[in-house]
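After this line comes subunit A, so read on.
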Amino acid sequence: MTTQPALSMRGIDKAFLGVPVLSSVDLTVEPGEVHVLVGENGAGKSTLMKILAGVHSADAGTIELGGRAVSFTHPAQAQNAGVASVFQEFNLLPELTVAENVHLGREPRRRGRIDRRAMNDATATGLADLGVDDLSPTAKVGSLSVAHQQITEIAKALSQGADLICMDEPTAALADAEVALLYRLIERLRERGVAVLYVSHRLREIFDLCDRITILKDGRLVESVATTAITPDQLVTKMVGRRIEAQFPPQSPDTAIAEVRLRIDGGGNDYVDGIDLEVRAGEIVGLAGLQGSGRTEIAEAVFGITPFTRGTIAIDGRDVRISRPRKAIAAGIALVTEDRKAQGLALRQSVKANARLVLDANARVHSRQRPTRIRGILSSLDLVARGDDQEVQFLSGGNQQKVVVAKWLAAEPGVIVLDEPTRGIDVGAKHKMYSVIRSLAAEGLAVLLIASELIEVIGLADRIVVLHDGRIAGELPGGATEQEVMAYATGRRSS
Partner candidate 1 sequence: MKRLNPGNFGTTALIYLALAAVLAVGGIAVAMDGGNLFATANLVDMLTRTSLTGFLAIGMTLVILCRSLDLSVGYVAALSSLVAATTMDGRAANLPLAVGLVLLVSGLIGAANGAIVAFLKVNPFIATLGTGLILKGYLDTEYKGPAGDVPAVFQQFGYTRIAFIPVSAIVMLAVAAAAIWFLRSTRTGHHMYAVGGDVDVARMSGIRTTRVLLTAHVLCGMCAGLAGLLLAARFGTGSAEAYTNLYELDAIAAVVLGGTLLLGGKGGVAGTVAGVAILAVLDTVFNVMQIDPFAKDVLRGAVIIAAVALYARRQLDRTARRPRFAALEGRAS
Partner candidate 2 sequence: DTPAETPEADASTEKSGDEWFVQAEYDEQLAQRDIAPEGDPNTPWLQAIEPEWVDTTEFKRDGGGATVCFSNASVSNPWRVTGWITMQEQVAVLKEAGEIGEFRSSDAGDDDDQQISDIQAFVDSGECDALIISPSTTATLTPAVETACASGIPVIVFDRGVNTDCATTFIHPIGGYAYGADAAEFLVENLEPGSKVLALRILPGVDVLEHRWAAAQEIFGDSELEILGNEFTGGDAAEIKNIVTQYLQRGDVDGIWMDAGDGAVAAIEAFEDAGKPYPVMAGEDELSFLRKWEETGMTAIAPVYSNFQWRTPVLAATMILKGEQVPSEWVLPQEPITDADLADYLERNADMPSLHYAKFGGEDLPGFPDAWRDR
């Protein structure tokens, strides 16, 4: 039986600002195949996907879908040709409902009018298919959790009945339960003969889910292999071009867990309650929990974005009232936010401008630190940029994250809160971020780490505090098992 491949891309070239991002990349995806695209940050995975989705047009090369040559100048053409996409950045309108977002651009009509009932019904069915029962089609997307937004995105792509579905890191914002849902769904798609093109940085996912792996490096095709023909270690080596040793760097020997730097007593507000937490100098405390369990809310409360209305916070033993971020910064707290583009960076400004923003914005901090040291901080983080005048919008995700971290390190904080510091960054960059976190602790900072990938919390934290429904459900030592954490996180166990 000779079926045409679902997708065949040949010799794709693409350059931005004269800088080549993709050079003669080939990619073939068979019907019913789950095909993963891997590579470091900036390897060109998203760009390749966007070319396929009609967002960008290739400078050279051909695309065939089911044997038919296509060329897209607008996403609508790609959709009509049976390509549906979940993009890396959220692609939703917060002012519209779930159903309206799902059907955006393809609203069902009855006698020329938009048929809202049909739209809601179809969405409800789609969500039920996905196994999601706690998401209303008429809920406004802006009021949803990140996970529910991601689910909306996925529902949107699935609702198009496409032959080829592209997903760019769909699980980056999902917790394990939802990830499992997605896996099951992809399984069903595979059975129906739908091809899935997948981008992920999560190794386990790649090997659990995918049939075939295409590796990109610096915009070039390295290799396309069956999952069964390669080991995780080999894959990493091929992606990064060198071997990455142990998953988590060891604690540096001179790390000493010392005095309490951050202490929360009975903290609570509209979103979390009864938070008692201590982080010591040199200590990494992990905050674990399901989506919506209130991890970010604790970070935001400590940083004065939505302050605690009950309880107290003490820094280095002194009670502080943190009513807004400036006060937190003055108290020596730093927050690496979970959404670096929306909350962390002024995208149209240079690397330099972003890195010194905290110093610029806070007079007291400024006097403590000379901006000239910023260059040193950036290079210690191995920032890859065309220069510190480059606008950060043109950096890859991992490098953008480094700029965010650099801006906080410049302020020499005593407490640093990291909310999803490795979201959407590649293996190499993740590894670098792990060492950075370790060295922060070694320098005597108190580190509060939030990460959805449990393995990170387990591997890095000295202690793990597990949240459930806005409250602390339990505390575990570093190196606890995933089962132990999940028992608290799902509320099956509480202390």
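Just so it is clear, a residue touches a chain if its C-beta (ideal position, glycine included) is under 8 Å from a C-beta of that chain, and two chains touch if they have at least 3 such contacts; residues count from 1.
For anyone wondering why these and not others, all candidates are chains of the complex that A comes from, given by their letters.
Quantities reported herein were computed from a predicted structural model and do not represent experimental measurements.
J.: With reference to the defined contact criterion, which of 1 or 2 touches subunit A in this complex?
T.: Candidate 1 is the one in contact with subunit A.
J.: In the complex of these two chains, what residues of subunit A are touching candidate 1?
T.: Per the touch definition, subunit A meets candidate 1 at residues 53, 55, 74-76, 78-80, 85, 87, 91-97, 100, 104-107, 109, 112-114, 116, 138, 140, 142-143, 156, 268-273, 294, 306, 309-310, 469-470.
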